[in-house]
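Note that one protein chain of the assembly has been removed; the remaining protein chains are unaltered in position.
And now, subunit A:
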Amino acid sequence: MDYQIEEEAGFVVEDVSKIIKESVEATIGGNAYQHNRVNQWTTSIVEQCLSQLSKLGKPYKYILTCVIMQKNGAGMQTASTCFWDNSTDGSCAVRWENKSVYCIVSVFGLAI
């Protein structure tokens, strides 16, 4: 039987998760929630992640969402649902927090 070792062309959750975590750490890090900076943070996080993802060179379209919420006891719930090709498409969500901020980043990858 012949085996062929193929490069992982699918949506690899660990790689994407690592990209997200590094981007959030680098952007927010230990900073406290600041109303006048949070706009910059969300933009910077999604742009950094997107540029790292496109560098992976896979034949995918990507959708990224980033939610930043101040910690003050409010409750929040998020949900997502997808109508796609289960064998090729995938998603990854990362929940990050520090003392005053919650940050949730979701990446959806759709094969071309």
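As a working rule, contacts are C-beta pairs under 8 Å (C-beta built on N, C-alpha and C of every residue); 3 or more make two chains touch, one makes a residue touch a chain; residues count from 1.
In the analysis below, contacts and distances are computed from a predicted model.
Enquirer: Under which of the names "PAT complex subunit Asterix", "Dynein light chain Tctex-type 3", "Serine/threonine-protein phosphatase 2A 55 kDa regulatory subunit B" or "18S rRNA (guanine-N(7))-methyltransferase" is the non-displayed chain listed in UniProt?
Expert: Protein name of the absent chain (UniProt record): "Dynein light chain Tctex-type 3".
Enquirer: Where the complex has a chain not shown, which of A:Ser17, A:Asn31 or A:Ser106 is the residue touching it?
Expert: For the chain that is not drawn, the touching residue is A:Ser106.
Enquirer: Mind listing the subunit A residues that contact the chain we can't see here?
Expert: 33, 35, 38-39, 41-43, 45-47, 49-50, 53-54, 61-85, 89, 106, 108, 110
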